[in-house]
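As you look at this complex, bear in mind that one protein chain is not there, while each of the others sits in place.
Chain IDs A, B, C and D follow the sequence of writing; residue 1 opens each chain.
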Amino acid sequence: MVSPVVLIAASLGFAFLYPLVERLGERAATRIALLVLAAFAGTTAGWTVSLIGSGVALTADTAGFVAPLSIQLQVTAVDALAMTVVTLLALAALVQLTERATDRWHGKQVVLFFVLLLGSYGLIMTRDLFNVFVFMEISGISVFGLLSTSRDGRVFEAGFKYMVASGLASVFFLIGTAFVYRSVGSLSIADITAAAPVALASPVGVMGLLFLVTGILIELKPAPANGWAIDTYQAADPGIGALLSAVNATAMVFVLVRVMPILAGASPVFVPLVLIAGAGAFLIPQAQALLQESFKRMLGYSSVAQIGLVVLAIVIPAAGVPFAGVALAVPLVLLLNHAVAKATLFWIADATGDDASGFGGSLPASLRGRPALLVVAAIAVLALLGLPPFPGFWAKWSLVMGLAAGGHIGLLVVVLLGSLLEVVYLGRWLIMRMRHVDDDATVVSQRIPADFAESRADAVSGAASGASDASGAAAGAIPVGATVSLGLATLLMAGASVAALLGSGVGMPVLIVLIGVAAFAVLDVLRIPLRLQAIVAIAGLSWWGVSAVSGAALTLQSGFVLLFVGGAVVQLVALLARPGRRAGLVALIVGMVLSLAALTAATSPLEVFVAWELMTLTSFFLVVRGRFAAAASVRYLTFSLASALLMLAAFSLATAANPAFGTGGGVIGTLTTSVPWAAVLLALSVLIKLGAIGLHIWLPSSYAEAEDEVSSLASSVLSKAGILLLFLGAGSFAAPLFAGVALNQVLGWIGVITALAGGMMALFQEDIKYTLAYSSMSQLGYMVLAFALMSHLGWVTALYLAVNHLLFKGMLFLAVAGIVMRTGTRLMYQMGGLIKRMPFSFVSVLVGIIAVSGVPPLAGFGGKWLLYTALIEQGWYLQAALALFSSGIAFLYLFRLIHSMFLGQRKTHHDTVTEAPAAVLIPQFVFLVIIIAISMFPNLLIKPLQTIVEPAFASSVRWEGYTVISSLGYWNGNAVMYVVIGVFLAPLLWLLAVKGRTYRVEQFNIVFAAERPHTPQSTHYAYNFYGHYQKAFGRLLDPWVERFWSGVSATAGTVSQTLRAWNTGNPQTYALQILLYLFLTYLVARGGL
Amino acid sequence: MTQMILTKALYTVISLAVITNYALILIGTMARIRAKVQGRVGQPFYQPYIDIVKSNAKRTSISHGVMFFLGPVFRLAGGLGTYLFIPAIFGSVIFSNFSFSGDLLLMMYFIFFGQLGMALGAGESGHPHSAIGVARGLAQMTAFELPFVLSVVALAAQYGTLSITEIVAAQQGGFTHWAAFTNPLAMIAGMIAFLGMSGANPFSVVVAPQEIPIGPPTEMQSSFLGMLQTNRAIFNGAKMVLFMNLFWGGAAHENLLVAILIMVVKTFLIYLYVTIVGASFPRFKTEQSIRFFLGVPTVIGIAAVVLQMV
Amino acid sequence: MSDQHTQTQISSAEVHEVFADLHTRYGVRGLEEKRADQAFVRTDRDEAVAVLTHLRDRHGYTHLAFLTAVDQIEEGRFELLYMLHNYELRHDLGVIVEIPREGDGCSMDTIHRMWPAAATYQRELREMFGIDFPGSPRLHEDFALEGWHDLPPMRKEFDTREYSERTYYARPGRTKTDTRQHMKDTIYPSEAETW
Amino acid sequence: MATADTQTRRYQEPGAPGNAAVVNPDPRTVTGPAGGTGQGDVQTVDGQLRILTEELKLANADLRSEDRGNFCDHPPEVIKPFRAFWENFLNWARSESLWILGFGTGCGAIELRPLMTSRFDMYQYGIQGRPTPRQSSVFVIGGYASVKTMKRIVRSYEQMQGPKFVLGLGSCTINGGMYWDSYNTVNRLDHYIPVDVYIAGCMPRPEALLAGFVKLKEMIKRGECEGANRYAENFEWYKANQKRIIKNWDMPDYNW
Partner (left out) sequence: MMTQILTVLAFLLMALGVWGLMSRRHLIRIIIGFSLLDTGVHLLLVAFGYRSGGTAPILSDGIGVSGLVSGAVDPIPSALVLTAIVIGLAVTALMLSFAVRMYARTRSIYIDKNKELKW
């Protein structure tokens, strides 16, 4: 095996030789440099393989002595792995760097680059304290040198600050080293570690170690003493930034890893000290990054934050499922995940030349129309956010589990909060890059032209244009070098992800999600048209769904699989109406459906969470495709991931209390926890996903601004995930929480208020998709209410409502999709009179709204009957009354919907509108037939649902023929249907018999106070249809929730503003901050003043 | 089986004939009583019949489309259905109608059936006033629905059932057993809601003839109008019978004719109450009536429900 | 109080003062004092707008009560009458402007910029007399008549009876009786004595 | 009833000028719709007046082209009454349920109001007001009809569903009354819409109006009020008359 010394020597040697090599010509020299790097990579990879196999470390002593006299270099498997990744990233970085370098700097840059590499290797391998200092300085000097090659003139200022700070850090480190040496008499880390409990436990020793660790921490750029580092990231060329973040920082972390045993041995104060430092370093920059206007600076904040997280992970023994038992696996994976992702992002900033960040319509949509780059960027961002299937996810999971298991609740909060902030700014960046060029990223509610003018262009939904046509962003060619670097990094990430995924122990369903997405992504790459993809997806999903449930008994799991897969398959037919290609659409839909299915099949909390996250991600990328969905998808991502993080917290708390938590899977009550807080967090998480009142502000715009087919899927299928989770966690909610009030009672009230508020808000929407979105919110409220009853009838109702909602909301959204497709507007008052042009759509909407509003004889009434019976049975009288009231409200907005679109006056320019395409109609009529069937024969649906609920509750209703009888009342859907047919036919026949000659006249042939109507626009009563309702309720209808969240957002902004003002840009301030940091560590170590 | 169906059909026809004729005569009589109060001769008590015949005798009619055509059919079907889901006379086989198909909840939701159909028909007429009337009507409907629902829930809680027959059964044995006296708060809330339901003053803004000529049926004429007039009678009858059943002990006697007489008297009084209130108060604006219903009557309803809970 | 309100606050001398001012400035002539609170003056077409502006801004005649025209067909001209009112003095001042009846001369400067309401009067005058007010808003839209194509009906050369007979199918057999006489003779013969 | 009759007689002596009491002029006897060169002749303006196209659809030629699709183009049709007994029964119902269109076309409308009061109590005769032409069966033309109002009268009349009846109230509807030589008031209402009963006077009192209604009821019961059919039969003639005076015809040829 190659000795570690060789690597150091080779780096140094090559750096010195490079000027000679350069004489061979620039290209040749670059190639040789790359070859050398490749050889390094081969070496380190070789080490990794053999060391993992053997499990021992590779040691080399220099200068012919043995330790402690000599400087010892040592490589463990972890080190080797890190070095491999660092080398590979360096390889990628070199490609990128040499291409971007100016002539003036070219050769020198390579030399400095190799010196930096040398320093990094050294930092990782050395086991000598002073040698650490040397390598630190070597890295530092090479970084300063590299910095000065940047194009941005401000880099000197930044570099100067860096030098001051790094100089101070060196001083601390040296002082510390000196103290340690004085106390121990050796510089070998192994010796010091051994001697630490005795020799360094004295105040002097601790003082020395304090200097030492502060020096190391400063080098790790911990907030709040890291302004200089941020400035550097901002000013440096992105390539250099990538090196700094990926290579240098990674190596520095290893110093801490080396020193940690010494610290831990010397004094118990150091572990909390480093934990606090790590927590601060993680949380503060996340907050500071919120308002950044420079992407590089934002990445800088993110980098330092990530290192903070790694520092935390180094200290906390992780107890989660993945990588259990492998020492340092969590920090290492976090670190490497960060290194690769961050380098990628820096290179993307370089490739697109786009250094803007923040949120606003003027920002460039620089990734639009560059699918490959977008995928790479998305992977990097997701990996950085610690989302599955990227390695960081598993590490974060373990870390959080470890935190909970260790009882570090405060740190848990810090990690989750920091992660959420990171989601906000990184997600925002990604969304702004990939948004449609027309989108000014302000759309979170309906848009109505100020003059009520008919303007087609304005209101055309995203669906009308699609993603593929958008190429407004000037897509300059990406340099070859960047392509190679990004490709390499992405491959690295992909490989790591696959490895981590396979090692994580998650089951097949989760893997199938990824395989599905990947398969359809391949179809996209092969430029297969959308229709073909849709057919493949329909066939595949049908086959998969059938094979998943065939033969299985009807349980919650198979029931929901049927619901998810069946609902999605039917709606996928609508995609056949869209010609051309839509990159990613089918892949993401398939991914979403499969992840929903995976959710049902999950057998451990980890699997549940992975499936949940995958569902969130796929749906997020579906939502963001909408033409004006930027602002909406920011909300969607933020709230969805907040929900996920809450769930993570809940799971970690529950697992900490009960290691057997959540194993089993797919049955009611799997996720039952007896920890009250875990139950509350779980409920909150689900409530966010269900758009419960107060947490709903993401829902309307996300559903409405997504593409039309996506809206339909999201509203009808996706929204049921929350319901599934409620059932999975069912047992958690019944236990009394405080003052004898159980969580389910709170849930019930939240449910009914959501139902009412959603309906109220739907009343006043002009935009049809917003109406339906709010309607979904309201309907989900009903489901929560029914579920919260915790009774047999309640649960049957919840499931019944879920099925019913899937059917009618799918129908309505698809019908609306067809109408929007044909009329080119989403504003209801711009439609009207379409019944004659689109009769089939009308029938579908009519049946849909009858089903929603619960008017007998259609199936909706079954849901209402069950609901009120269940509510009154449980003594929830007021809830029952409120639910009935909101069902009246539902009737109102639904009538408005059908009236404004189909009845009233048809606009002259809609005279030639044709019926929606068959592909859009077919799924609607499939649903319609199902609705009619279960209306005629309610037992077809209710009985299976009873079977599903049976394991939890004994049946409380009985059947007599078609009559379902509860303790309160009865309902015979079949008889009602016949009576209705009877009472309908009798008057109809009478009318046909007695009516005189009937003339079919047009809509303008109305009595109009002896005038004639002027134009259809001025005759169609649709705008502000329920103005009087608004008037009656007055201030009650003010957007309180919106205001609250705006307040939260503004507060976060203020906090961020305040925090970032700390980084004044003055090196002297920074120096002072570093001194204060030292003082602070001293205070923490002392345990206060 | 066939015989059973035929018998049921016959009973249905009898039941419908009784309620239709009774309600028509009631409307005519009430108009005449109102005229007398105003010092007029007033229209003949059979004027509603003439009007319906006249409407149906129109030689031409116009239709704005399928939904316009079907709107009155829906409306009448809603009225018929509402009546047919209520057991009109307690204990009578002939007048039990189709109450076996569902309970109070079915009836409450079936009211929407006719409203929806009519609203659709009115909507397709393309007349803005129709749409305005519908918007007002629906808004007002949801508003009075709240006190009504509260009173119904209070009743359901009181009697532990949602079956109308059982609610009536529980009220037998003297007027002190009537829900009106055992649960007066629910009765008050329900009877106030009934004012809104009947659409008389002060809640007649839906049809406001001067402002939005006649509201939803602005475009309805000829046979369509005739159906609406018929429905007005049946639907009114159904609602009065419902309220009689819910709060006023229903109509029960071993002798069917006496039972019908009881029904006639009780519904007459209920209708008289609506007429008196209607004659005494001016019309509310929509938002005023919404606020009204969501105010005092709702509070009374909540009180009724809370009384059942404690 | 109410007396003060109804009584004019201006003396004849003051009216003369105003007139003198207008006379010297714009050559306004022909002062006629019809009542204590009402006077008329005449001015030339070219000076009219200036006179009106002056009256409005300097003499407090801020209100345009009405604007109408009188067809002086015998003299071949229209008399436009701008009736102004002074709220403080409670005084009406009519400004009479003579314009030719025929041809291009049958037009007048618009005053809708001084009194926006004047536009409506001017529309009416355009429709009923055919007087043009170039620049006045919506001047050529129908005002009281819908789709009138004949001579402007208020011009005296327009024979309304002839037009009616030509257009509206007079019912034969219509006789004309003096109403007063008819009532005396036929309807209320007994009461007629008491009138 | 008797009171009303007496009062009618009291103020409407037959033979008085313009006091045609109750007349029922048939337009065909005055100026026939077919041919003729007299004063009441159809003046086809430049031969442009074509109401019906070859397919017997209304041409709606005066509408803007984009408006045409918004209106029905079916011409009115004559609808034969039923036979003896049944039609008599229906006519009885029609006569006992007279719903007036609430459209005061002229100053005479003021005389309609007292009918609702307790003193005259029109309800006892089965008469009541209705705010929309769709549901009304009687159109009371309240006095003079200017050209502008005529346009609205035509619209509203056509929007009523047959059988429908017209009461001409006041002398102006008969021969123009005091506006007989006005440039914008029609002289003979029956040239534009079929009139069933005229009530002469300027103004007639409510009693006269009631007498007119009674007369109308009698006529309906006798089956004499076929104005709607007359209108359909002589549609082109009526239309020509209407279009002759209504110059800006921005409505369909038949308003349905």
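Criterion: contacts are C-beta pairs under 8 Å (C-beta built on N, C-alpha and C of every residue); 3 or more make two chains touch, one makes a residue touch a chain.
All figures in this text were calculated on a predicted structure; none of them were measured in a lab.
Colleague: Using the touch definition from the header, name the shown chains in contact with the chain that isn't displayed.
Modeller: A
Colleague: If the hidden chain were put back, which of A:E26, A:E99, A:E157 or A:E950 would touch it?
Modeller: A:E157
Colleague: With the missing chain put back, one of A:E22, A:D231, A:E422 or A:D524 would touch it. Which one?
Modeller: A:D231
Colleague: Suppose we count only contacts with the excluded chain; which residues of chain A make the list?
Modeller: Output for chain A: 130, 133-134, 137, 140-141, 144-145, 148, 153-154, 156-160, 163-164, 166-168, 170-171, 174-175, 177-179, 181-182, 187, 227, 230-231, 234-235, 1060-1061, 1063-1068, 1071-1072, 1075.
We take it that only the chains that are shown with their structure count from here on.
Colleague: Looking at contacts between chains, which pair has the highest count of C-beta pairs?
Modeller: A-B
Colleague: Indicate, using Cα centroids, the chain positioned nearest the centre of all protein chains shown.
Modeller: A
Colleague: What is the distance in Å between the mean C-alpha positions of chain A and chain B?
Modeller: So the centroids are 53 Å from each other.
Colleague: Report the inter-centroid distance (CA atoms only) between chain B and chain D in whole Å.
Modeller: Comparing mean C-alpha positions, chain D is 39 Å from chain B.
Colleague: Residues touching two or more other chains, restricted to chain B: which are they?
Modeller: Touching at least two other chains: 58-62, 213, 218-219, 222.
Colleague: Which pairs of chains touch each other in this structure?
Modeller: Here the touching chain pairs work out to A-B, A-D, B-D, C-D.
Colleague: Hey, which residues of chain C end up touching chain D in the complex?
Modeller: 142, 144-150, 153, 158, 160-161, 163-165, 167-171, 174-177, 182, 186-187
Colleague: Which residues of chain A touch chain B in their complex?
Modeller: Within the complex, chain A touches chain B at residues 833, 835-836, 846, 850, 853-856, 861, 864-865, 868-869, 872, 875, 877-878, 880-881, 884-885, 888-889, 891-892, 895-896, 898-899, 902-905, 963, 967-972, 975-976, 979-980, 983-984, 986-988, 990-991, 994-1009, 1019-1022, 1025-1026, 1028-1029, 1031-1033.
Colleague: Help me check something: in the complex, which residues belonging to chain D touch chain B?
Modeller: Going through chain D, the ones touching chain B are 72, 79, 81, 89-90, 93-94, 96-97, 102, 118, 121, 123-124, 126, 128, 130-132, 134-135, 137, 161-163, 228, 256.
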